[in-house]
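Input: one structure, supplied below.
Missing here is one protein chain; the remaining ones are kept as they sit in the complex.
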Amino acid sequence: MQIIKDFVNGLWNENPIFRMVIGICSALAVTTAANNGIAMGLALTFVLTCSSILVSLLRNVIPSKVRIPCYIIVVATFTTVVDLFMKAYFPALYEVLGIFIPLIVVNCIVLARAEAFASKVGVARATADALGMGLGYTWAITLISMIRELLGAGTLFGYQVMGDGFTPWISAILPPGAFIVMGILVGLINMINRKTVKDTDCH
Amino acid sequence: MMANSILTSILSMGGLGLVLGGGLALASKKLAVETDPRADAIVEALPGANCGACGYPGCSGLAKSITENKAPVNACPVGGASVAEKIAKIMGVTDIGSTDDKKIARVLCQGGKSEAKVKSEYHGIKTCKAASMVNSGPKSCSFACIGFGDCVKVCPVDAITLEDNGLPVIDEGKCTGCGLCVKECPKMVLALTSNKNEVHVRCRATMKGKDTRAVCNIGCIACKLCEKVCPFDAIHVKNNVAAIDYEKCRNCMLCVEKCPTKSITSAFAARKKAVIVEEKCIGCTICAKNCPVNAITGELKKVHVVNQDLCIGCGICQEKCRKDAIEMVRNGHEKLDECSACAASK
Amino acid sequence: MLKTFKGGIHPPYNKNLTNFKPIEKAILPKKVIIPMGMHIGAPCEPLVKVGDTVKKGQKIGEAKGFVSVPAHASISGKVTAVEPRPWPGGGLMMSVVIESDGKDELFEGVKPSKSLSDLSPDEIKNLIREAGITGLGGAGFPTQVKLSPPPEKSVDTIIVNAAECEPYITADHRLLLERPDDVVLGLEAIMKATGVKRSFIGIENNKLDAVESIQKVVQGKEGIEVVILATKYPQGGEKQLIKAVTGREVPSGGLPMDVGVIVNNTGTCAAIANVLKTGLPLIERITTVTGSGIREPKNLLIRIGTPLIDIIEQCGGFKGRPGKVLMGGPMMGLAQSQLEAPAIKGTSGLLVLEKADVRLYEPSPCIRCARCVDVCPINLLPTTLAKFAEKNMWVEAESYHAMDCIECGCCSFVCPAHIPLTQHIRIAKSHIIALRKKK
Amino acid sequence: MAKELFFIIVGSVFVNNFVLSRFLGQCPFLGVSGKTETAVGMGMATTFVLTMTAVAAYFLQNYVLAPFGLEPFLQIVSFILVIASLVQLVEMVVLKISPALYNAFGIFLPLITTNCIVMGAALLIPMNNYNLIKSIALGLGAGIGFTLALALMSGIREDLEFADVPEALRGPAIVFITAGLLSMIFMGFTGLVPLG
Amino acid sequence: MDEYRLITTSSPHLHSGESISRIMFSVAIALLLPTFAGIYFFGFRALSLVIITSLAAVLTEAIFQKLRNKPITIADGSALVTGMLLALNLPPGLPYWMAVVGAVVAISLGKQIYGGLGANPFNPALIGRVFLMITFTTPMTTWINPIDGMTGATPLSLMKMEGISTDYTKLLLGNSGGSLGETSALLIIIGGLYLIYKGYVDWTIPASYLGSVALFVAILGQDPVFHLLSGGLMLGAFFMATDMVTTPLSKFGKVIFGIGAGVFTVLIRVYGGYPEGVSFSILLMNAFTPLINRFTVPKIYGEVKAR
Partner (left out) sequence: MNQYARMIIVLMIISIASGAVLALSYEITNPTIQEQARQKLEQSVLTVIPGATKMEEIQKEDMIVYIGLDDEGNKKGISFEATGSGFNGPIEIMVGYNPIEGNLLAIEILSMSETPGLGAKIKEEAFTSQFKGKSSEEEFAVKEDVQAISGATISSTAVANAIKTSLDKIVKIYPVGGDL
């Protein structure tokens, strides 16, 4: 039960992108196409899950004074692994995601979950949490990238969706578009959340 | 080749780890910064409203001061006894001072829209402070509540609401006695009093009786009836307005009954009544002798009876009874302010 | 180039309602209410009790402390009450109510003083204090205190504030026309009391007849110069006047004496002259009763303590439905709601606006047009201060010099969004003062 | 050379601002842009660390990683460790030499480790084959660009304190949209200097 | 006594009678001049564009306020001014739906999300224009020659790309390619002077803006008169850089604003990728405005020098 709770938590209540608003550099940078969004999301989920598991396993071994360097090494290791494997087997994706794959190492989500959650609970809960957070991140940036791709190129996952008469809104896949789409989504999610809170409110 | 690269990387990483670990170990030894873990614990224990009622900059500011022994453990007026206790535990202090005497803010004016005369039509910034600075406020009584709800805005726990007649109402359950509203009110119609006190003079007008009557039909007119009726000498008219001596007041509510303008109030329906526990009463007559309103009757060595209609709930009999045979019982519900829907769902 | 200051506004002056009307003596009031605190500083202690009979000019309130002046009976009669009463400042003020006996008998102690040349500076100051003279411009600062700067401040200039920049008000204007000798005599007394050899009389150029009138008296008198100023509000603000006349700037938080200047109002000078000539303390003053809501606008010489409603009735009563009654001018005057309140020493005018003439605005959002910044004679950022005030950011407001605001009202006057900027700043000031007291 | 350095700096401050166009350093950009003082403090501290990191990354890359062929798989780990220890070192040094300076921006230092602008700049150096001077220029430019974006945003946000922003948009949402508009404005600089 | 109740307010009790709507409608009237020029040169399309963007702007404002349950304040004229300004900044041949998108973006993203009038950090009309510029670049840079109705280049891009100058009278009167309302420098100046005369525009900004552009262009060895008269500079300097909401409060701050806008305009015009930099520079200086305000707090009367 707790495990399911931990898992679902990252999907909505504490969605890293829309609710906690952390680790958004990559969410803004690579979301020009839906494919990139998914790929980035899965890469991060992998690193996050592996690190959380390891940190959770090692939580009683690592002295608190050196815990941050230890976490960093752990995270960096998995990041490099993803980096290498992506380079080897998905070179096209790797090229698009570019510098943001290595930058997973400084993604606040990973370190924050390691420090705030995984280092305090057992492996099962840590895994559930990491998966939840990772997938929460993934769906969030996939949504962003879908909106941007649709508006900016008229396609979704590379397939033409809009009709021929469609004039692409180029700004959507430019940097300003990333910020604005993100801002509007965060605002919308706030609105939805407030409404649900109001409904459950006492008065 | 492969073994070679693994070896170099292991060596270099190992070296890095050694240097880092060593460096950190050294650093933590040499440059240890003493952060007081107690401060963090105290912050956890505090309500976290950052209301500033304690006089320190937010909860963490208070926590720091407590650890430095600059503030007492019960310095948080909002948290009350339970928080003080927790903090005391963290600090290892046992004497936490008296905190059961919780204070509650009271509104000392009943001059709402329908009761108090309005002398002018005020326009401008809609806060009490602003209105009070223009011709001393729009109400004829210069002591009256202005009713723009500055207190409502300042309350950190949403315990104050503005009623339809323009007067603030305090939810005593929510009020933490932080006193922010008291400080905010430009007309000083709010005051902190102990939650043990149930009777309040809700008028501060120091004008002569006729002048008060001219501007407000619920103000104290200094008729002194309350003074006369009080069996405990606990209420006096000073400066044309009645004032209760809370040291002496026993919440008997006689003055409330007597007050012709209803400017003295209490939760009259919840007045306490003395009830004699028959099994314990030995008929010593002490209670009957001490009752200020002669509400207890009974023969010597026989169980006494309290005339509920006469009893004023002053509790003297309970104090005097040596056999613990008198209980003070409330008439109505103690509180009715809980949301019925919530109560139902519980 | 006329002398003036930076900023300021040109409101409609509407002085022609009364500027041609000679000063008229008001009829003896049936009752006067003398508040014990008609000045800045500690209120007086009443010296009389209910039932006492008092005579005109008799001291009925003793000054408490240095920054304070005594209060005097302005009519003869019987004390009927000593209690808090409504007063123009708002709320209640301890007051002595005197019921007239109709005789208007002079108190025996009231006698003309020695001539000015025979008086020593200290004697002059004492006379001024005992006569209960305060600045008659409105703020009510005890004049004697103003004239006694601490020894480390060297004062070299006296300025008579005859600018009268408040719209509608013509009391000083008439005084300059009708009694210029008194104004100059009072000024000479001030110069003697302070030992200052140089003085200026500053008059706005919309009162050139007053300039002419006073010029005649001043002619040949050494050290007194009439300065013609541009007509602009708030030219009569103490700091603005000093800047215009001397070019000096009173330091922030400081007093005129910090730059060697003492400013006195025209009316104050005349009141001093009156004490010298008759020995009568400050029990009457000239008040301009004007506005669209008054049937017969007048410049009235009234007894201090006359209920406002009596004054209004003497001017033919209200015309139409009254909307606003202001004590003072429209820019800085105080809105009144209880007309039984008395006129006090600072009542330079009584402005009644008809209900139809009172325009009330709902504020809209600030569009940062910076007009308030342009007109602020102190060079403040009123819009920023108002925003701080709205968010209860008192510390920030203080650091943006809220305390230097002179509350002249220029910013509110020009604001196209109708934001009550002056009121916001006033609230900020009161909060800042409270915070300072705490420390 | 001087021209190239100028281009690198102008490029990373205006044309391809590290925050508004490269999307680096978003967390602190959102987090500490509320007040101008803190924003500028954070910006300066980051600029300092960035410049130091650029030097360190250059040497690490060219004298340790590349010669021993460790670059492809130890780059990330070694860079992040170097940054982390550098930040720690700077913190200690600043504390030692100037407590005033420490009070001014010392509190921001721990936050910088996870600021991806630092890591990002470090990774860009080997990617672009920059020499030492160019690396420093990049670090400096990135830092100045970061500070500029932060300062502008903080100014706007301080003003927004007084504005009636729709409730749902308060907080990060309005900051994102404002950043989007800023980023849009910064696009006016495109083509100002040749990049790359 | 009871038949009337006096009104009490805090002083002052007088008001100049000025109001926001009066300011806005004066600006709208001044804007009519360049609008007429646009209609004269570009015909019905120009007229319909102005009407459509203005309508879209006003409607967006009303809908947004309705959704937020706030009082609808379209009567204050600010949305109308935004709509007109936006139209004047568009190429006359722009598809109508794009102009509508621009107006919606201008009012919603540029203004209403910040809480409406007075709170927007950037000039809404320019936000709308720049958004269109980067979103639909090609249509936004397709210009029509006023005389033959053929597509052509603006004087600025002719200058930038091919080094061809356009003669002054053409620029002054407006029969050259360009946005709807930016071609006739003369009418814009007249409209601007009207607003300065009315006191709704502070002369310091146009003066420092135009002055610095002329100066820097001259330093870089190009023709200052050509640069002053061409492109959106005049329109920007008189109508957009002077937008009260988004410019500094103090005089000194306004001068800094003007000079900054001038520097960036010249930088972008001479070195940048876009032929025109007025919109970008004004918006950039808008972003700097809070900081400028912070550091140009006027010295108050009697402020003592640091002791």
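Think of it as A, B, C, D and E in the order they're written, each chain with its own count starting at 1.
To be clear about the criterion, contacts are C-beta pairs under 8 Å (C-beta built on N, C-alpha and C of every residue); 3 or more make two chains touch, one makes a residue touch a chain.
In this text the structure is predicted, and so the values were computed from the model without any measurement.
Kindly name the visible chains that come into contact with the excluded chain.
A, B, D, E
Hey, which of E:S48, E:Q65, E:T141 or E:S165 is the one touching the hidden chain?
Selected residue, touching the omitted chain: E:T141.
Taking the full complex into account, find the residue in A:V66, A:V123, A:L143 or A:M191 that is in contact with the omitted chain.
Touches the omitted chain: A:V66.
Take the complete complex as the reference. Which residues in chain A touch the chain that isn't displayed?
Touch set of chain A with respect to the missing chain: 32, 58, 61-63, 65-66, 69-70, 73-74, 76-77, 80-81, 84-85, 87-89, 91, 95, 152-153, 168, 170, 173-174.
Given the full complex, what residues of chain E touch the hidden partner chain?
That gives, for chain E, the contact residues 137-138, 141, 161, 273.
Going by the touch rule given at the top, which residues of chain D touch the chain that is not shown?
Here the touching residues of chain D are 16, 72-74, 77, 190-191, 194-196.
We adopt the following convention: only the chains that are shown with their structure count from here on.
Out of every possible chain pairing, which has the most C-beta contacts?
Maximum number of inter-chain contact pairs occurs for C-E.
How many Å are there between the centre of chain C and the centre of chain D, using C-alpha atoms for each centre?
Using C-alpha averages as centres, the distance is 60 Å.
With centres defined as the mean C-alpha position, give me the chain B-chain D separation in Å.
51
Multi-chain contacts in chain E: which residues touch at least two other chains?
Residues 5-10, 109, 115-116, 118-119, 131, 134, 293 of chain E each touch two or more of the other chains.
Which positions in chain C touch two or more other chains at once?
334-337, 360, 365, 420, 423, 426 - these are the residues of chain C that touch more than one other chain.
Along chain E, where are the residues that touch chain B in the complex?
5-10
Over in the complex, which chain B residues touch chain C? Could you list them?
Interface residues on the chain B side: 119-120, 123-125, 127, 129-130, 133-138, 140, 142, 206-208.
Under the touch definition given earlier, write down the residues of chain D that touch chain C in their complex.
161-162, 164
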